[in-house]
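What follows is a single structure, and I will ask about it in a moment.
Let's look at chain A:
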Amino acid sequence: MATKKLYISDSLDGASMDLISQFLSMGGHAVFIWSSYLLVFIVLVTFIILSYRRLRKRLDELAEFEKIGSGEKIEEKI
Partner candidate 1 sequence: MNVWFSKFANPNRFLKVSSVIEPWATRFTFALFGVGLCFSLFISPPDYQQGETVRIMYVHVPSAWMALFCYTVMAICSGSYLIWKHPLASIIGKETAPIGACFTFLALATGSLWGQPMWGTWWVWDARLTSMLVLLFLYLGYIALQEAFDDRVRGSRAAAVIALVGFLNVPIIKFSVDWWNTLHQPASVFKMDGPSIHSSMLTPLFLMALAFKAYYIWLLLVRVRSELVAGKVTRWKQRKVAD
Partner candidate 2 sequence: MGKFLEILKRDLRLAFHQGTDSLIVVAFFTLTIALFPLGIGPDQEILKESSPAIIWVAALLASILSLNRMFETDYEDGSLELLCVQPITLEVAVIAKILGHWLTTALPLIVISPILGFFLNIPWEGYLGLLASLTLGTPCLSLIGSVGAALVLGARRGTPLLALLILPLYIPVLIFGVSAVDALIQGNSPQPHFFIIGGILLGGLALAPLATAAALRQAVE
(Lines give C-alpha, C1' and ligand atoms only; values in the text may rest on other atoms or scores of the structure.)
Protein backbone atom coordinates (compact mmCIF):
# COMPACT_ATOMS: atom_id res chain seq x y z
CA MET A 1 0.00 0.00 0.00
CA ALA A 2 2.68 2.40 1.08
CA THR A 3 4.96 1.56 -1.84
CA LYS A 4 2.15 1.89 -4.33
CA LYS A 5 1.23 5.31 -2.97
CA LEU A 6 4.83 6.41 -3.12
CA TYR A 7 5.04 5.16 -6.70
CA ILE A 8 1.99 7.13 -7.88
CA SER A 9 2.94 10.35 -6.19
CA ASP A 10 6.50 9.99 -7.44
CA SER A 11 5.46 9.70 -11.08
CA LEU A 12 3.00 12.55 -10.66
CA ASP A 13 5.70 14.70 -9.17
CA GLY A 14 8.08 13.97 -12.00
CA ALA A 15 5.52 14.72 -14.68
CA SER A 16 4.24 17.86 -13.01
CA MET A 17 7.76 19.07 -12.31
CA ASP A 18 8.48 18.73 -16.01
CA LEU A 19 5.32 20.58 -16.90
CA ILE A 20 6.06 23.36 -14.42
CA SER A 21 9.61 23.85 -15.56
CA GLN A 22 8.47 23.78 -19.17
CA PHE A 23 5.81 26.35 -18.33
CA LEU A 24 8.23 28.57 -16.42
CA SER A 25 10.85 28.52 -19.16
CA MET A 26 8.30 29.80 -21.73
CA GLY A 27 10.16 28.45 -24.71
CA GLY A 28 13.41 30.12 -23.69
CA HIS A 29 11.96 33.63 -23.36
CA ALA A 30 11.10 33.32 -19.69
CA VAL A 31 12.88 36.50 -18.62
CA PHE A 32 10.92 38.75 -20.96
CA ILE A 33 7.50 37.24 -20.44
CA TRP A 34 7.67 36.88 -16.70
CA SER A 35 9.25 40.26 -16.15
CA SER A 36 6.58 42.01 -18.20
CA TYR A 37 3.78 40.28 -16.28
CA LEU A 38 5.56 40.99 -13.02
CA LEU A 39 6.05 44.65 -13.92
CA VAL A 40 2.38 45.09 -14.78
CA PHE A 41 1.42 43.34 -11.55
CA ILE A 42 3.71 45.47 -9.40
CA VAL A 43 2.63 48.75 -10.97
CA LEU A 44 -1.09 48.02 -10.76
CA VAL A 45 -0.92 46.74 -7.18
CA THR A 46 1.26 49.65 -6.01
CA PHE A 47 -1.05 52.17 -7.60
CA ILE A 48 -4.17 50.81 -5.92
CA ILE A 49 -2.42 50.49 -2.54
CA LEU A 50 -1.15 54.08 -2.69
CA SER A 51 -4.60 55.34 -3.67
CA TYR A 52 -6.26 53.50 -0.78
CA ARG A 53 -3.63 54.78 1.63
CA ARG A 54 -4.24 58.37 0.48
CA LEU A 55 -7.99 57.89 0.88
CA ARG A 56 -7.54 56.46 4.37
CA LYS A 57 -5.35 59.40 5.41
CA ARG A 58 -7.84 61.95 4.18
CA LEU A 59 -10.79 60.13 5.76
CA ASP A 60 -8.95 60.16 9.10
CA GLU A 61 -8.26 63.87 8.70
CA LEU A 62 -11.91 64.53 7.88
CA ALA A 63 -13.11 62.44 10.83
CA GLU A 64 -10.91 64.49 13.16
CA PHE A 65 -12.27 67.77 11.83
CA GLU A 66 -15.83 66.53 12.08
CA LYS A 67 -15.27 65.41 15.67
CA ILE A 68 -13.93 68.85 16.62
CA GLY A 69 -16.70 70.50 14.61
CA SER A 70 -19.51 68.60 16.28
CA GLY A 71 -17.93 69.26 19.68
CA GLU A 72 -17.93 72.99 18.95
CA LYS A 73 -21.54 72.87 17.89
CA ILE A 74 -22.54 71.14 21.12
CA GLU A 75 -20.63 73.70 23.15
CA GLU A 76 -22.43 76.50 21.34
CA LYS A 77 -25.81 74.93 22.08
CA ILE A 78 -24.98 74.66 25.74
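Just so we're on the same page, a contact is a pair of C-beta atoms (placed from the backbone, for glycine too) under 8 Å apart; a residue touches a chain by one contact, two chains touch by 3 or more; residues count from 1.
The candidates were selected such that all candidates are chains of the complex that A comes from, given by their letters.
Please read these numbers as outputs of a predicted model, since none were measured by experiment.
*Asks:* Any copy counts here: identify which of 1 or 2 touches chain A within this complex.
*Replies:* Among 1 or 2, contact with chain A goes to 1.
*Asks:* Can you list the chain A residues touching candidate 1 in their complex?
*Replies:* Touching candidate 1: residues 23, 26-29, 32-33, 35-37, 39-40, 43-44, 47-48, 51-52, 54-55, 58-59, 61-62, 65-66, 69 of chain A.
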